[in-house]
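Removed: one protein chain of the complex. Kept in place: all other protein chains.
And now, chain A:
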Amino acid sequence: MFINSLNKERKQVQHMAEKHEERKSVRDMKIGERGVICCLQDPEMGLKLLEMGCIPGTEIKMNSRAPLGDPITIIVNNYTLSLRLDEAETILLKQ
């Protein structure tokens, strides 16, 4: 289902984005909180995140925040991944 969001067709992506506006993303997680990845919003960045193991259905845990709040680290597939908040925002969580 998230595959659709990886299409080049802008409209569809925007549509998806609107639909998910209310949904919780990794950006909103508290330190120590766990969640399961639902989908990735940004097609291009999604590819990068997939390669790093952020596959929909994978459990992740919010690990830490930089002193200024951005970037953050999460634990995915048993390793620590660092990313910026605007990157974290594109990872949506299952409710």
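Definition applied: a contact is a pair of C-beta atoms (placed from the backbone, for glycine too) under 8 Å apart; a residue touches a chain by one contact, two chains touch by 3 or more; residues count from 1.
Just so it is clear, contacts and distances are computed from a predicted model.
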{"item": "Chain left out of the displayed complex - its UniProt protein name, from \"Ferrous iron transport protein B\", \"NADH-quinone oxidoreductase subunit F\", \"ABC transporter, permease protein\" or \"Insulinase family protein\"", "value": "\"Ferrous iron transport protein B\""}
{"item": "Where the missing chain touches chain A, by residue", "value": "3, 6-8, 43-53, 55-56, 61, 63-64, 66-71, 73, 75, 77-84, 87"}
